[in-house]
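Of the protein chains in this complex, one is absent; all others appear in place.
Labels run A and B following the written order; every chain starts at residue 1.
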Amino acid sequence: MDFFNPVIDGFGVVLQPTNLLYCLIGVVIGMLIGVLPGLGPAATIAILLPVTYGVEPVSAIILLAGIFYGAQYGGTITSVLLKLPGEASSVVTVFDGYALAKQGKAGTALGIAAIGSFIGGTVSIIGLTLLAPVVADVALDFGPPEYAALSLFGVLLVATVGNGGRTKSVIAAGVGLLLATVGRDTFTGASRFTFDTLNLADGIDFVPIAMGLFGLGEILHNLEERHRTVPAPAKVTNVWPSRADLRQSSGAIGRGSVIGFVLGVLPGGGATLSSLVAYAVEKRRAKHPERFGQGAIEGVAAPETANNAAATSSFIPLLTLGIPANATMALMFGALLIQGIPPGPQLVSEHPDLFWGVVNSMYIGNILLLIMSIPMVGLFVKILRVRPAILAPITVLITLLGVYTVNNQVFDIFLVIVFGVLGYLMKKFGFEPGPLVLAFVLGSVLETAIRQSLLIFGGNPAGFFTRPISGTVLAVLIVVLALPAIRLLARRPKTASSKDEELV
Amino acid sequence: MRLIQAAAVTAAVGLLTGCGGVKTTATGGEGDFPTGNIQMTVGAAPGGSTDLITRAIAEGVSKELGVSVPVVNKPGANGALNAKELQSAKPDGYKIAVQNASLFTITPLAVSANEAVKLDDFDLIGGISQDDYVLLAPAASAVKSIADLKKSGKNIKYGTTGVGTGAQLASALAFKQAAIPATDVPFDGGAPALTALLGSQIDVATIQVGDSIAQIKAKKVVPLAVFSAERIKFLPEVPTAKEQGYDVVVSQYRFLTAPKGTPDAVKTKLLDAAKKTFATEAYKKFNDDHCLTPIEGTPDEVRKILDEYATKYKAQLDQYQISLGQK
Partner (left out) sequence: MTERPLAQLGAAGVAGAIGVFGLVGSLALGLGRLTAPGPGLWPFTVSVVITVLAVVLALTGRHGTDTEGFTRASVQTAVAVLSLVVFAALLPLIGFEIPSLLLVFVWMRFLARSAGCHRWPSALARWLRSTCCS
């Protein structure tokens, strides 16, 4: 029972009223910045860092962690309502979330996202509590070859999550990969496709691409859409997910939790990859995969559960190895240092109260997030009642200014406009922006990992297959690729009749 | 309903304004500097060493001068983007930045000419601190020194924090001088390189001391050499590369800059405020926490340090025929 004593003590720490208050403040701030495009959690934490100097270490971390997951959920809100994914990990949510919102079911989508996030987060926290040290060791076995195999897997999944033609999806994904190469090459320092613009020297940021292709592209498209057809004024209902919705999503939430926990441990794109994999798994398992992209509730439940589970398990490397996985984590690292607590391999043994305090604050944070989102969902859904004629220009304005605040560069505003036009044209010509954006996110991880691996292998690509983990992933990949072809051959005679049944 | 709409719009616009995207800075006569906010820009994303140092200084300077000192991140091109903007800003002391020596001494050796920036385009306010690199091996390997690496006789895969960084330069020089066959595996910063090292994906890695001190103290990784001129106080038992017989002295050095032509009185005032900040206990602790060695010299001393580095690096790269990147 000795093991559980610090866990219980940790709860005692978190449940102190002041700490609960910090948790609440963090979650609210996080939700707000998540809703506004631009200013992300990293920048917010940087600004708030000095505020935490005078606060108890546990409280400070609870506050910052609250911001971190509040922002995750805030990003979901804009993805569903306005097709504006603020973070790479909520791109997948856009597909079905926005479709549901158009059908007047935004409340359902947001509700299921909140429930899924809560369950995913909780499962992940339990996993973290029991398995953190083991998981951290396993994560270390993931070197560049394993990342290469996993992200290759992700990029190929990208083509299957879309609804459009397969060829067009892969082309869009290819363009995304190509866009990811813009900027200075990490290996040689050569400038690639930058047209001698210093603004492109560090590559293109995710935010302008996502905001442009999804948000602005959609608005531009709607401008003329409204002409053609009288908009069916989707009746906006605030209703929470029905029992049927919950039943339908329960499997997705369960699988999403596990996928998110496992993939979230991997630094760099772990959350994005997990949302993508969770979505693809659901689509593949579904009896009617064609519902996906048209407003399937599992299509929101799976990625949202997974990305929240991943956000939680991404704390594992920081807490057990002392290595921050991303900018937000690096700032938390800084916050701990200022408090005189160097996060590192000894954190758990030297400051158990802090470690378990933080872990338990996640439980509380998740519960608070769930409780808060109940009234919030109703409030946010009202945004959709604003007439498009007013909502559109304001959304555009906030998007453009928000993008500006990320790097404080007017160039980024132009980028959003360019990608907005591209998003509009893609829609016109039957391409989907989803594969492009996701491939873009995974592209830099993929290229870096492949090239690091080749350097490590001394140029011999066989190395990818001889390592146990990367070999397994690649084998699965080949099977997954070959499966549809085999199935198609086996099933061909029956296809016609089964299609008729589905229509009924 | 209308009220809610209006309120939502107001709130949103208000928030954006509050977040201070586009702002104008007040200007006044030199004598009463400062009369408005002083903006400190950072050529890197939030969370990195340069960002943290800037924020620590901004806090102190703000207290000293009694104006607010907002920090604005302008990441891009290793800081070159920020440098170019600072260069063209009004030289009135209301826009200043902490810059990295590597941008002027190492990056130009690795990237194309249009991305390179020149020190002469800025006014120096004063030096800040030095950030040292350490060569690490996983604890599991039996390697304890650079000589052990040579004895192993195999091609060493070494991780660095990226192209055009001091980590890359230091490792390349060390392996070349020791005549150890080695392959450079660049990572995007210290954290991924350290993770790969902990998992023994690479044989050794060169990383900033501040980024790896916790893992060194926990004996997860073994320091083989520091690349400073003398041993550093944070790792007193680790010999320098120089002690081990290799002439490799590479450090990151940061200093405070202003646009060219900033009045001397303004610079003096800023330097005084910075010096008072440096003297505070809080700032000294900050340096120790991040393993930074303060070198708070005058502008002339800073210039001398940078010139020495630049000349030396270039000469050594030529001598050992190393190229950091393709131009």
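Brief remarks follow.
By definition in this document, a residue touches a chain if its C-beta (ideal position, glycine included) is under 8 Å from a C-beta of that chain, and two chains touch if they have at least 3 such contacts.
Keep in mind that this is a model prediction, so the values were computed, not measured.
Only one residue in the set A:Arg247, A:His288 or A:Arg387 touches the chain that does not appear here, and it is A:Arg387. Touch with the chain that is not drawn comes from one residue among A:Tyr69, A:Phe118, A:Phe292 or A:Tyr424, which is A:Tyr424. Residue in contact with the omitted chain (choice from A:Ile171, A:Ala286 or A:Ile371): A:Ile171.
Annotation: of A:Leu220, A:Leu354, A:Leu369 or A:Leu438, A:Leu220 touches the absent chain (contact as defined above).
Listed by residue number, the positions of chain A touching the unshown chain are 164-165, 167-168, 170-171, 174-175, 177-178, 181, 185, 187-188, 190, 192-193, 216, 220-221, 223-224, 226-228, 231, 387-390, 392-394, 396-397, 400-401, 404, 410, 413-414, 417, 420-421, 424, 427-431, 447, 450-451, 454-455, 458-461.
Here is the rule we go by: only the chains that are shown with their structure count from here on.
Rounded to a whole number, the gap between the C-alpha centres of chain A and chain B is 30 angstrom.
Those residues of chain B whose C-beta lies close enough to touch chain A in the complex are 1, 4-5, 8-9, 12-13, 15-16, 19, 21-22, 45-48, 51-52, 55, 59, 71-78, 80-81, 84, 110-112, 114-115, 155, 157, 162-164, 183-188, 191-192, 194-196, 198-202, 213-215, 217-218, 220, 286, 289-290, 324-327. Taken together, the chain A residues at the contact with chain B in this complex read 32, 36, 38-39, 42-43, 45-46, 49-50, 139-144, 184-191, 196, 198-199, 201-202, 267-268, 317, 321-325, 327-328, 330-331, 333-334, 337-338, 340, 342-346, 382-383, 385-386, 390, 394, 397-398, 401-402, 404-405, 407-409, 448, 452, 455-456, 458.
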